[in-house]
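A quick write-up on the structure given underneath.
For chain A:
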Amino acid sequence: MLIEVRHIHKRFGPVHANDDISLTFPHGRIVGILGENGAGKSTLMKILSGYQSFDSGEILIDGQPVDYRGPLAAIAHGVGMLQQDPLDVAAFTVLENFVYGMPGGLRIPRRAARRRLAELTERLGFALDPEMPIAQLSIGQRQQLEIVRLLALGVKALILDEPTTGISAEQKAILFDALRQLAEHDQMTILLVSHKLEDVIALCHEVAVLRAGRLVGCRAMPATTSELVTMMFGQELPPVDRQSADVSAAPNVLTLDRLHLRGKRVTVADLSLQVKAGEVIGLAGLDGSGQELLLRACAGLLKPLHGRVIVGGEDLTGHPYRDFLRRGVAFSAAGRLEEGLIAGLTLTEHIALVTETGTLVDWERARRRTSDQIARYNVRGRPDSPVETLSGGNQQRLLMALMAEQPVLMALEQPTRGLDVDSSRWIWQQLLARRERGAAILFSSSELDELVTYSHRILVFYAGRVYPVDAARTTIDELGRLIGGHLDGA
Partner candidate 1 sequence: MKSQTLTAQAALTALPIILSLAITALLVMAVGADPREVFTLVWEGAFRDLRAVGQVVNFWIPLTLCSIGLVVTFTAGLWNIGVEGQMILGAVFASWAALTLDLPAPILVPVEILLAMLGGALWALLVGVLKVRLGVHEIFGGVALNALANVIAIYLISGPWQPPEGGSVRATPPFPAPALLPPLSDTFKVSLLALVIVVVAVVGVWLALRGTRWGLQLKATGKNARSAMLLGVPTGRSALSAFIVCGMLAGIAGSYRVLFTYNSLRPGVSGGIGFLGLLVVLLVANRALWAPLVAFAFAAVLGGSARLKIALQLDASLAGVLQGFLVLTALLSNGLRARLAPPTPISMIEEPAPQPIPAEAAHEQ
Partner candidate 2 sequence: MARKILLALTLVFVCGLAIAPTVAQDEFIFGMVLVGPFNDRGWSQAHYEGGQYVEQNVPGAKMLYFEKLNPADAPETTLRDVVTNMVDKGAQLIFTASDEFEEDTAEVAKEFPDVIFINVSGDDAYAGTAPANVGNVMGTIEWGKLIAGCAAGLTTETGSIGYLGPLINFETRRLAASAYLGARYCYENYRGLDPDNLKFTVTWIGFWFNIPGVTLDPTEVTNSFFDSGADVVISGIDTTEGIVVAGQRAKQGEKVWSIPYDYVGACEEAPEICLGVPYFHWGPGYAQIVAAAKNGAYQQEWTLLNPDWTDINNPDTSGVGFVKGAGLSEANAASLDDFIAKAAAFAQDEANADTIFLWQGPLKYQDGTEIAAAGEALPYIAPLGEAPSIWYLDQLLEGMTGPSKQE
């Protein structure tokens, strides 16, 4: 199927998210859509898949102009999109989700559906038990389900938005094989939005690069990472040095003493840890392996079953979060709009919330401070923009602006999740500046190179077990194996 977009324009208020974009996506090809955060990739993909209307321009499929409203209409035209968070129904089983949305209303022949599901999963190498409830699936499995569901609905073009976030290396390999097969064997059109350049390099036949809403280039692959980065940012980024500062003489800021933590799925037992001022500790592992339990325990958000949490010499075990906050512990969660920012409040209101101390709010002053922070942290937004209108990268920048200037300890859940290379680097500059002032950093990440680059020490979490690694000596490959559970081999 040949998809063409012509002169697509889309504005969100003052932001020109898509500015006269014309592109052709031929069948049988995997096209990577690149661009830094806020470049307009997601907007374009949502327009293509019917989730978003556009102001002007047209979409042609196999040369015919189409005018569809809504994702169902797009699917009817053969275009399906795999969302970053799969849109499945948690209470249903795999099979129920598979038939959900199929034509034929309630009288769907279950047996035929089951056969079709088995056929598709087998061909693509997916492992899906039809009777498994969705709640028990991993993100990768839910993705697989969504792909076969869209295929069963007859889509000829598949759009994937950041499909490799939160899935294991093994699942990534399966996904990529499946996508290649669909492109080459089924001659499908596949569009991949990703900020992970290695994924793009591994998978795509060609790339299109957006910057600030405009199409700035297309090229056929292969290309090197630095070539792609230059296209995205208009310049090459300098390499980042590994952390090497010696912190052995620094004082302890955090002591965890035989900590026992229980989460919904995993339990971390008997964890002891000393963290020194200025030290950066990376927490590696698949999502939900226990890293978030540790981070939350350090911030007073999770009460340990046993053991003690000592911050700056003071035993804060069992104290409320506010006491940790007062002692200089800064926490940021992975879900920025769930835990961190407040949708519905403006930037100025956020700043006022953390800076104003009197009975009355001095809105003039808060606005001024907000403007200052916007400039300082390079946030693309205005003081009176509601935070939910910011892109992910800008939300993370705002969170940095809200964080204490001189924390003792920062406990950060995936601080660069969903950010492009440039934004990630910028966030790390800010974090490291605080480290220079004496803060210790505990962070979790699913990006192995980020862990290796910034950490002094890495703790690998696997099913609640914790395995310490010296960041200076480890390699990405070794880390990958450890995360996959091969702890004994290390």
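Basis for inclusion: all candidates are chains of the complex that A comes from, given by their letters.
Operating definition for what follows: contacts are C-beta pairs under 8 Å (C-beta built on N, C-alpha and C of every residue); 3 or more make two chains touch, one makes a residue touch a chain; residues count from 1.
Everything numeric here is computed off the predicted structure, so don't read it as measured data.
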Sort out for me which candidate, 1 or 2, comes into contact with chain A in this complex.
-> 1
In the complex with candidate 1, residue positions of chain A that touch it | 12-13, 262-264, 296, 301-303, 320-322, 325, 331, 333, 337-345, 349-350, 352-354, 356-361, 363, 385-386, 388-389, 402
